[in-house]
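Only a single protein chain was left out; the remaining protein chains are all shown in position.
Labels for the chains are A, B, C and D, by order of writing; each one numbers its residues from 1.
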Amino acid sequence: MSSAATTAAAVTTSTLASGRSQDRDLRSLAFLGALWFSLFFGVAVLFALIVDTAISGAPRFDSALFTQYTQTFDPERAEALAATGRDPKDLSAAYTGFRSGIVGSIILMITTALLAIPLGVSAAVYLEEFASKTSRFSKVVEVNLQNLAAVPAVIYGMLAATLMAVVGVQRGIAIGGAVALALLILPVVIITTREALRSVPDEIRQGSLALGATVWQTTWRQTLPSAVPGISTGTILGLSRAIGEAAPLVMIGFGAINFAPEFPFVTSKIEAFPLEIFNAASDSKEVVQQAASAGIIVLLAMILGMNAVAIIIRNKFQRSW
Amino acid sequence: MTALTQPGPPSGAGPAPVLTARPRPGEAVIKACLMTAAAASVLVTAGILFAVVEPALEFFSRVPAGEFFTSDTDSPYAVYPLIVGTLLTTAIALTVAVPIGLGAAMYLSEYASKRARKWLKPTVELLAGVPSVVYGFFGVFFVIPVVLQGWLGLGISAYNPLGGGLVLGVMIIPTVASLAEDSLSAVPLALRQGSLAMGANRMQTTLRVVFPAALSGIAASAVLGISRAVGETMIVLMVCGSIKNMSLNPGEGHETMTGTIARTALGESPVESTEYKYLFAVALLLFAITFVMNMVSIAIVRRFRQAY
Amino acid sequence: GDSSAEEDGSGAGAGDLDTSVTGEVAVDGSSTVYPMTTAAQELMTLDGSPIQVSVGQSGTGGGFEVFCAGETDISNASRPIKDDEEVPVCEENGVEYTELQVAVDALTVVVHPDLAVDCLTVDELIALFGPKSKAENWQDINPEFPDQEITGFIPGADSGTYDYMAADVVADESETLRNDFESSEDDNVLVNGVSGTPGAVGFFGYTYFEENADKLKALEIDSGDGCVAPSAETAQDGSYTPLARPLFIYVSNKSYTEKPAVAEFVDYYVANLETVATGAGFIALNETDYAATKDALAGIGG
Amino acid sequence: METFHLNVYYGGFHAVHDINLTFGKNEITALIGPSGCGKSTVLRCLNRMNDLVPGARVEGEISYHGQNIYAKGVDPIAVRQHIGMVFQKPNPFPKSIYDNIAYGPRVIGMKVDNMDDLVEEALRGAALWDEVKDKLKQSAYGLSGGQQQRLCIARTIATKPDVILMDEPCSALDPIATSKVEDLMLQLRDDYTIIVVTHNMQQAARVSDRTAFFTAKPDETTGNRTGLLVEFDRTKRLFSNPADQRTEDYISGRFG
Partner (left out) sequence: METFHLNVYYGGFHAVHDINLTFGKNEITALIGPSGCGKSTVLRCLNRMNDLVPGARVEGEISYHGQNIYAKGVDPIAVRQHIGMVFQKPNPFPKSIYDNIAYGPRVIGMKVDNMDDLVEEALRGAALWDEVKDKLKQSAYGLSGGQQQRLCIARTIATKPDVILMDEPCSALDPIATSKVEDLMLQLRDDYTIIVVTHNMQQAARVSDRTAFFTAKPDETTGNRTGLLVEFDRTKRLFSNPADQRTEDYISGRFG
């Protein structure tokens, strides 16, 4: 036995069964703690945000929040108006609601989805299933998409505003906002759809093509159906982002609206929920700020709900081939 | 060359099947539609350029460039103070987002089990889904008055880039974490095994082998974070203030590039006014900055992908 | 769209409203007047009118810009239209209008509640907000004031409130104020800024102060006859000078005559002026001023 | 079916060199050879599946019923309808067993009187009917690997092709499943021309009528290994009495 081995043997008995793992020494634990902190810092902030906002919005979790339009009358003076036969609850800022914003955001979301999903999925299908990966066109589109994904949301608003001016439609109508939001989430939809398509194994495509199916038949009947969970996950996440966006809508001239949009909704003036919250948060009356807090909780519930649905779809339905 | 000397096997005879190309008009139309959709994304970029460049040029034809590229806060069109505001906010946001995003990425890629990752990752990503109006509200009514002025007792203004940068940083944590995690996970398992087999612990393996190997991807994630931070609007509009300010003190109010754009747009200046055109000059600069940042990030990612 | 307000002039309310009139009304302008016009709209909707009124708040100046471009029917204003800059634009575009005073306001100068300053003279106001002011510390204004850094939160340059302070109070020929203060069209940003920053000062409409009286301290103003606090009474009786000011709506004559919805809304607004003003927290007009407003309204149709 | 001077390139890489082969009607032809010698490449050329590989280029001629399938104006889709293919890994579609079979006839627009009959016929043809007849509506993913592979064969014969190409159809299967698929191949020989790539010499010996042995020769300068055909003969003769030393080395296990 060599000397090296002897030393090793001696060392062995002393350190092998130290009873403490070196993964559990002080520095490792501190490091792990830092990683945990990083992981949960953001979530903790989100939690603080929700709790703080929920507490300030607590007095306003009522149905008026959904059923009433914006109301500005000072609560005390609204009471005084009861004498004239009007119900103060329909005037008082203490009962202000987000009806127009919620309705508007739903219209916006549906219109956005109708614009962005077909366009985005088609583009993704072309890039994944039809275009040659090495073609110049694909490369240009690829880089272009990455860039579009990083373009600030306000700039999409400016683009949509210009488009609307060119077409000559009124500012502040639903379609303008939907165009801005659809453009905003288009890269997200395309990128996630491509990922979903890419995760469908080539064997499935080859199996279909070898039977004499065309590329489109293969895509439509095999690849796309298999990619649906992935596509819906990406689309829902994209839409949940769109529903919370305010900046591009500011550029479109979305303002305060206290009436129901008329059919067909796309050409009607509407208000968006996040912008209405922004306005309420800017109001100097405390009761309105409470309503803004309550509105934020509602908006967050909508968005977190959509995220949860997306995650569940991804984790449950996405086939791992 | 080959030993093909034997008589051939019975070769196929019989009715020759029709193999000539059948026209498939439906297929062609569909393909054309799909291609148009793909090309539309390029049109969007062209549209952005058209929508932004034309009014920006109009602006420069009315206002000398010297009144735009100046640090003179008396010039209504000075852009340098806006850049200072944007820089301060971005720097603070990155100070939050890069270490925390990287930490989260390291946990997810090096420590979390596959099952845990499936739920933890979307949880972290939730932060990017929270509307920026909500972050702005939180910044104005909680972070600045309660945390910064209250708990920390800082004598700062009610609107400032310090608070704005902090909430913005939280918002871009997932952006940084996501790309950083991709690049950490791309480090081959063999390197980790090599390190662990030598008796290194997990922390050493993570910090000394995996981290350096993924460094370029992590750099790319930070650059992407910059372009996100520079482009964010509602948070800076609500939290950072509105003074054209060349001071580097993040506790004072500062106007930023996106802040100017949104504030002026909220003011509904008529479309033909110089003030309105000014927005597009700022937007053009903003677009250029995010474009360059993004290209840098793509270039870095390309390089590191080639490494393995 | 014939209104009975002209005939009986009593401003009785719901009974005068013709709920069969439909249409859209576009309003923009002063953020000071915004709550009042919105209140009028809400009251009218509550009384059964299906008219769709959209109200913007881009500031008096911003409002006039779109109003004179013919894009809105009504412009809220916290100062009169400017003869030199805005009137020519309206004329050029053929927009004829009628000015209707709807309320009085006491422009209120507020400070952080902990600041030991209670009253300012007009000269001190100029030293504080004037375009040439370089005052960084309250002691630069008056050595008796506390040693405290000044942070300012003032309305944006598009606002009538800014214009009023610049042109009618500070009265510098540039008609501007200093540019190193935070500025916003959004008055709540100012409320929050002043209440949240030690040593801060700002100014805005009386309504905003009244709603936040617990967080802010309003300064008295000394225009030579001693310190006067802003209030409904001092504004109405004229003792709160030079900061008491009229609030207006400007109505496009063409819209009024051609769009029944606009006429219906304006008539309703004026008929219910006192309810609307007090409901939204404004200082109502005294009898003489109200009569003048009704006369002006009657003049549009004729 | 014949190939004349078939050369295939992947980008600049010369994958197979000058292959001349004649596949017998209603015979099973086996392609054997070490890994990377281009067996799959040749097979994929035979129904133009190689068109789908980016950068692949084919030179030479492949004649099918006297027509060059690489001629201008030939529709690769039509080619694939006549020349079916079965892959190494069973690749059923994520659909029911029934729909897996019905898919092919539907997409190629085959005139079908009764789809149920066609499905039954194809499944019987693939010796799978008895095993699955009670669960036609269930997902194909519930079948075992061997059943899945036979389902893929059934799917292929449902479109009534003429030639069936198989690329190592048993390499992902266990011995029992393998023998079932081999039995099926022998049975199909009566109606179809079958060309099969295999790594398993015993299999080639067991099922094929003729065998083509390929090898790969490294280029002296670049080191790129280009596949070429060494020997093509009746299977019995090739295994018992190979003409080429390399063939003998390979089948005796001395090399590869």
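The definition used in the following text is that contacts are C-beta pairs under 8 Å (C-beta built on N, C-alpha and C of every residue); 3 or more make two chains touch, one makes a residue touch a chain.
Everything numeric in this text was worked out from a predicted model, so none of it was measured.
Touched by the hidden chain within the whole complex are the displayed chains A, B. Checked against the hidden chain, the listed residues B:71, B:95 or B:193 yield one contact partner: B:193. Of the candidate positions B:48, B:92, B:148 or B:209, contact with the unshown chain belongs to B:209. Considering the complete assembly, chain B touches the hidden chain via residues 113-114, 188, 190-191, 193-201, 204, 208-209, 212-213, 307. With the whole complex as reference, residues 1-2, 4-5, 7-9, 11-13, 15-23 of chain A touch the missing chain.
Everything that follows uses one rule, which is that only the chains that are shown with their structure count from here on.
Shared contact partners of chain A and chain D, listed by label, are B. The chain pair with the larger count of C-beta pairs in contact, out of A-C and A-B, is A-B.
Seen from the Cα centre of chain D, the chain whose own Cα centre is farthest off is C.
Chain geometry summary: the mean Cα position of chain B and that of chain C are 42 Å apart.
Annotation: 15 Å between the Cα-based centres of chain A and chain B. The multi-chain contact residues of chain C, meaning those touching 2 or more other chains, are 56, 186, 189. Multi-chain contact residues of chain A (touching two or more other chains) are listed as 214, 281.
Taken together, the touching pairs give a contact graph of some other shape, not a line, ring, star or complete one.
The complete set of chain-chain contacts reads A-B, A-C, A-D, B-C, B-D.
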